[in-house]
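A single protein chain has been removed from this complex, and every other one stays in its place.
Moving on to chain A:
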């Protein structure tokens, strides 16, 4: 049953290789964190292909944190790291800017690092690379609030999807931007994104058995594998100790 329930999220995200060549944007809020979707996608990426690899740009949490969580849901990050399938780029210290050096140079260096990692991979594995950013908002902190620098960096990451056919997954919080209904960065990202996943608290208020709702939107995009139609999935979820439950509204007793 549990296995089947989990499929609801997987189903919504599409079959395993569906993410390659596309950009998935995760949006969450203080009330409902979407970090668990990131963990699920991380786990999924390793099982999508025997030679797949993940480049993880960590801005909000250290490796040990992800290692612990992923171990619980059945994925050994440390082992993957040793197998050269998981590349953890620790950017927690990025937020201490060295004076005098412009932001974009620092971001260019980070991007160079990503490209270097991709280039060290064997030719066959390059097609199955997932680039993940665990918190875009911290990028903005690192750039001293310069939106353009962040967007330039994200654009460069996005070019990887067309150049190498990488999957690009990024998480952002939509409620941390000051007195704006729709902040510019979120709008820019939503325009760019091929798949949008929104985690929201229940519209009806708090509930014990339901932790929030997810909306997965596939835009109608033309990509290398042809044209994918518009799809919208809406379902509720409950986060458990070792797994998550996904179910359609009203089907949980």
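Note that in this section a residue touches a chain if its C-beta (ideal position, glycine included) is under 8 Å from a C-beta of that chain, and two chains touch if they have at least 3 such contacts; residues count from 1.
Here is the rule we use: contacts and distances are computed from a predicted model.
The chain absent from the displayed complex carries the UniProt protein name "Elongator complex protein 5", chosen from "Dolichol-phosphate mannosyltransferase subunit 1", "Elongator complex protein 5", "Ribosome biogenesis regulatory protein" or "Methyltransferase type 11 domain-containing protein".
Among the residues A:151, A:167, A:214 or A:246, only A:151 touches the chain that is left out of the figure.
Screening A:78, A:92, A:108 or A:141 against the full complex identifies A:108 as the residue touching the chain left out.
Mapped onto chain A, the footprint of the missing chain covers residues 104, 108, 111-112, 115-116, 119, 126, 148, 151-152, 155-156, 159, 162-164, 182, 184, 187-188, 190-192, 215, 217, 219-220, 222, 224, 227, 229-232.
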